[in-house]
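A single protein chain has been omitted; all remaining protein chains appear in their positions.
Let's look at chain A:
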Amino acid sequence: MRLLTHNMLSCNVKGVTNGFPLIIQADKVLEKPAELNHDFLRNMFYKVDWKALVDAAKSMGYSELPESAEASMLESLDFLNRFHHALMELHLEEGALICPETGRKFPVDKGIPNMLLHEDEV
C-alpha cells in the first residue's frame, strides 16, 4: 500500500468523527522504484493532505519531506523527487492502519489493507 492510498483512507466505524489520518504501524516497508510523472504529481499535490503525508512517511522511515509545502515548490526537481518517493515508492507490506480516535487496527497483509468493519462497528 502506497502513501497515496493511505492519504485517502479513513476509519468509518460508527460514531467516529476523526478517523483521518490513520496511524501507520509499519512492520514491513518496501521501497519499489516507480517512474516519476510530473503532471501526475502536480495534480496530486492539490489533493493530498500534506501533514498526513509527512507524518505517514516518517512512520515508514522517510523524513526528507518538508513539514509544509506550497505549489511553487513543484518547480524544484529536488522537491518533486522527494514528494514522488514518499507518495509512490514507499510501500507498507505488513503492518496495520490505526484509527486515531478509537485505536481500532486495520491489518495490512501483503500490501493489501483490510478495511472491513465488524458487525458492531457499522
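Throughout what follows, contacts are C-beta pairs under 8 Å (C-beta built on N, C-alpha and C of every residue); 3 or more make two chains touch, one makes a residue touch a chain; residues count from 1.
Note that contacts and distances are computed from a predicted model.
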Candidate names "Methyltransferase type 11 domain-containing protein", "Sodium/hydrogen exchanger", "Cryptochrome-interacting basic-helix-loop-helix 1" or "Acetyl-CoA acyltransferase 1"; UniProt protein name, chain not shown: "Methyltransferase type 11 domain-containing protein"
Which of A:20, A:50 or A:79 contacts the chain that the document leaves out: A:20
Selected residue (touches chain absent from view) among A:23, A:44, A:73 or A:98: A:44
For chain A, residues in touch with the removed chain: 1-2, 4-5, 8-12, 20, 32, 34-35, 40, 43-44, 47, 88, 106, 109-117, 119, 122
